[in-house]
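Quick one: the structure is below, and I'll ask about it shortly.
As you look at this complex, bear in mind that one protein chain is not there, while each of the others sits in place.
Think of it as A, B and C in the order they're written, each chain with its own count starting at 1.
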Amino acid sequence: MTALAASDRSEGKRFIEVCNWKLPYEMPESVKEIRVYPCKPPLDCDVVIASLPSDIALESEAAFAAAGYPVISNSSAFRMHEDVPLVVPEVNPDHLQLIPAQRKNRGFDRGYLVTNPNCTTIGLVMALAPLDQAFGLEAVMMTSMQAISGAGYPGVASMDIIDNVMPYIGGEEEKCEEEPQKIMGRFAGARIEVAPFKVSAQCNRVPVQDGHLESVRVKLRGPATIDDVREALSGFRGQPQELKLYSAPERPIIVREEKDRPQTRLDRDAEKGMATVVGRIGKDTIFDFKFTLVSHNTIRGAAGAALLNAELLVAKKLL
Amino acid sequence: MTALAASDRSEGKRFIEVCNWKLPYEMPESVKEIRVYPCKPPLDCDVVIASLPSDIALESEAAFAAAGYPVISNSSAFRMHEDVPLVVPEVNPDHLQLIPAQRKNRGFDRGYLVTNPNCTTIGLVMALAPLDQAFGLEAVMMTSMQAISGAGYPGVASMDIIDNVMPYIGGEEEKCEEEPQKIMGRFAGARIEVAPFKVSAQCNRVPVQDGHLESVRVKLRGPATIDDVREALSGFRGQPQELKLYSAPERPIIVREEKDRPQTRLDRDAEKGMATVVGRIGKDTIFDFKFTLVSHNTIRGAAGAALLNAELLVAKKLL
Amino acid sequence: MTALAASDRSEGKRFIEVCNWKLPYEMPESVKEIRVYPCKPPLDCDVVIASLPSDIALESEAAFAAAGYPVISNSSAFRMHEDVPLVVPEVNPDHLQLIPAQRKNRGFDRGYLVTNPNCTTIGLVMALAPLDQAFGLEAVMMTSMQAISGAGYPGVASMDIIDNVMPYIGGEEEKCEEEPQKIMGRFAGARIEVAPFKVSAQCNRVPVQDGHLESVRVKLRGPATIDDVREALSGFRGQPQELKLYSAPERPIIVREEKDRPQTRLDRDAEKGMATVVGRIGKDTIFDFKFTLVSHNTIRGAAGAALLNAELLVAKKLL
Partner (left out) sequence: MTALAASDRSEGKRFIEVCNWKLPYEMPESVKEIRVYPCKPPLDCDVVIASLPSDIALESEAAFAAAGYPVISNSSAFRMHEDVPLVVPEVNPDHLQLIPAQRKNRGFDRGYLVTNPNCTTIGLVMALAPLDQAFGLEAVMMTSMQAISGAGYPGVASMDIIDNVMPYIGGEEEKCEEEPQKIMGRFAGARIEVAPFKVSAQCNRVPVQDGHLESVRVKLRGPATIDDVREALSGFRGQPQELKLYSAPERPIIVREEKDRPQTRLDRDAEKGMATVVGRIGKDTIFDFKFTLVSHNTIRGAAGAALLNAELLVAKKLL
């Protein structure tokens, strides 16, 4: 069963009445008629996929989990809580082992909370994971050029972004600096031991519709050639690929050789928006390597991330 | 006297006939009628201000200097030649002392070559110089978000930049990595001893008309607080300010405190496009500090740079 | 004396505390400290220049006029009221003669209301007036491509306009269709006899920061050649030019001959944003002539319009 929940003022209405539809295609007829329920248990469904403002998520998602629902959350509310898995299926599926400790800590019976990372973190972590696995990661400098769709609707005022770069996105740099350390950390029984590399993030908004581009430098612990880096990235596969999860990209990382790729518009939709496209891999003058990546912020960075987590949970019989 | 020179195919024509005028205001009547001369000596003028493609510049500018003309060049052709000053008037006016050695090396009599840096370098160097002077600079990571006007006309194809970020600008990263070391180097008689800090550059083109924004991290040799950095930047003054050169910005660096500044559109025109606007100064997780800067690429980064160099040369009686 | 008034919640604060400053240059120090008063009489000033939301304007502006203040309004609230002058100084300064009737109707003593038109109307009317005067106007088809700044801040959501054209601007087409008839109408004692031509408007928002471009076709009552049209437009002068009002453009209409002008970015700032730039004048296949115009929406279309009206009122000793 599928049930849709939103704020109290939408309760009882049909989706068509409450949704400010902004997608290129028309709302499917079947979706228009979906009834909107209040955002609290009970809901007639087996799993809650939540994308709530952080302040609301804190209470509402906990209530669903306490009522026995598995909650897959796109919100930042619980991401950094010690007993909540922050999962990128290709990178740290083993962090789902936090669930028993979480249930115990919070008195959850069958319910639990699983989160996916910030839309800028996820593309970065995808590229960092194989490098960390192969060579050990010591430090990462990332500068982002992010799409407007990351801010939702109405989101960014057009007067702030037409013919402009906006060097500030609230909370974004902090998220990009701390989430990778947890995601790439080590499962240690009841908590995650954060990874020992440092991340520095500078986040900018640019006038593009969809797709985050990131300029990245990495300092490695072990030796590597450009070819080694290229191979580690392009050969990367994880559980979603092994388990052939429905939404999994065949190649989680696509490495491009052209000197002018990846570009936001040309590469954001690779593998239906679920892949990270990496290019311009080169030696850095200060760190070891530099490269550029593009990741789709509303697909791999939001809805697709939650969906892939759900598919992973099903495969692991946690759903 | 003012004389205008261009390629042979424009020779003898009036400027209005050969210029593809793209500025917002109308071409002044007096400018329309200017005769175009071939790009070789003699020209009826006292100084040659040149903005030529690099390959043409190599021959043409040398010919003018050999014929006795002071040449102030915006081209990259001679920038890294050991005996050619690469000058930002606020930063290294003393490098003009290379001129005697240059004349000797090249057999120039009264002529000489002076260059100004790449449009992305210049904003960066403006912000680095006071930090180097105050605390010593060890390493710099810079990621640029550059305007389309930097590529001239027709330059960047609109299909390459509308709704897009282009992560490649030919030769730009190399220029940004080596020019600062020379500009901030030490005059050592007949050559410049390059500065001992490293620069790493990742250069991107974004859909803005004018103004380069740069995300910068710096590692310093000595201790400094955020307030120290802020004061070093906002208090920075150089010879153009002391000599009150006509095109000199009153404040070469403007430090903004708002969390969302500098922005390309709002800050590129500060001090008539001649200032570097710095903001978002903060502690970095890996290096010491991070900040954002905006500099106008066609004013301070090109025409204004050459003009200010000319004014400096006049003040120093080299013109 | 200058006094600044805003909504009650800003009362008593300094301008710097309540203003969301979005202009390229810094807020002048003298402006920062201006005290904000409530938006109702008395205010310590001689004239009220108002730019209020239409619903608030209806009450607030009437209150100021009733209290004896001349009110120059940029709002649409009173524009179409029979006894309120809707004035473009170059076109219908004689409509200020409505003031006595207005005072009588509304029981105003020394106060009165004068309005300026919608930002899209004004550029259109500037170009239509000389054609009507010279040849008689029968019908006008206008299709606009309007800047985002016309919607204020935050105004247009970036997701609605990046890589997009938005074919709807609330109320805009109606304003463009009825305001020209009044502005170009005949003063008939206590009211304006609307002009007998029809206007059809289709208004679109495009991704440009400032400047409205309009594609226009006109049907005339009398014969005219393209040269006649060009001369009528470029020779147009009005009272602001004769009286040499401070903000008056020297040439209210600039006619450009290039096949690709006017362009929004290149022509919006002509005569400091106070001129209408017309180009592409040609024969139409259905009406008589077609042409394109550009007018700056926030200068000539708003603040500059109110200012020029104020200057006209001073010149006419109505202020």
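Here, a residue touches a chain if its C-beta (ideal position, glycine included) is under 8 Å from a C-beta of that chain, and two chains touch if they have at least 3 such contacts.
Since we're looking at a predicted model, the values are computed, not measured.
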Visible chains in contact with the missing one: A, B, C
Touch with the omitted chain, as defined above, among B:102, B:149, B:263 or B:309: B:149
Hidden partner chain, touching residue among B:101, B:162, B:303 or B:319: B:162
Listed residues B:7, B:51, B:105 or B:209, member touching the removed chain: B:209
Option from A:72, A:162 or A:245 whose C-beta touches the chain left out: A:162
Subunit A residues touching the omitted chain (full complex): 22-25, 162-163, 209, 265-270
Residues of subunit B (touch criterion as defined above) contacting the omitted chain: 22, 148-149, 153-163, 207-209
Touching residues on subunit C - with respect to the absent chain: 139, 141, 143, 145, 160, 162-168, 177, 198-200, 202, 204, 206-209, 213, 215, 217, 259-266, 279-280, 284-287, 290, 292
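Keep in mind that, in the parts below, only the chains that are shown with their structure count from here on.
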Separation of subunit C from subunit A in steps, with touching chains one step apart: 1
Centroid-based (C-alpha) most distant chain relative to subunit C: A
Chain centre separation in whole Å, for subunit C relative to subunit A (CA means): 48
Sites on subunit A at which at least two other chains make contact: 160, 162-163, 207-209
